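Inspection log for the structure reproduced underneath, given as C-alpha cells.
Yeah, one chain of the complex is gone here, protein chain that is, but the others are all in their spots.
For subunit A:
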Amino acid sequence: MSVKKERRSYLIGYVLALILTLPVLGLTASGALPRGTLLWVAGVAAVVQIAVHFRFFLHIRLKGQTREDLHLILFTTLILALMGGGTIWIMADLAARM
C-alpha cells in the first residue's frame, strides 16, 4: 500500500474518532437526553469507536492476518465480557437485595 493511502487511512480513523466522541460529550454537557437514552448512545458510540481504532490505528482485520491474533483478541473480549459483565450483574443484584 502506498504512503498516501496509509496516511489517509489514519486521517479517516482520526476524523471518525472525533465524530464519535465530541457529540457524546456535547450531549452529556447539555443534558438534552434522558439518562437511559444518553447511556445507550454513549455505549454504542464507544463500541463503534473501539472498532474504528482497531481497524484504522491498530490494523486489526477479520481477514488477511494469522488466525492466532484474532483468537487472542476475541478470547480477551470473551473473558472481559464474562468477568466484567458478571461483576456488574452480581453486584447490582446484591445491591438490589440489600
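In this section, a contact is a pair of C-beta atoms (placed from the backbone, for glycine too) under 8 Å apart; a residue touches a chain by one contact, two chains touch by 3 or more; residues count from 1.
Basically, contacts and distances are computed from a predicted model.
Novice: Looking at UniProt, which of "Thiosulfate oxidation carrier complex protein SoxZ", "Cytochrome o ubiquinol oxidase subunit III", "NAD(P)H-dependent oxidoreductase subunit E" or "Branched-chain amino acid ABC transporter permease LivH" names the chain we cannot see?
Specialist: "Cytochrome o ubiquinol oxidase subunit III"
Novice: Touching the missing chain, which residues of subunit A?
Specialist: Contacting residues on subunit A, toward the hidden partner: 1, 3, 6-7, 10-11, 13-14, 17-18, 21-22, 24-25, 28-29, 35, 38-39, 42-43, 45-46, 49-50, 53-54, 57-61, 64-66, 68-69, 72-73, 76, 79-80, 83-85, 87-88, 91-92, 95.
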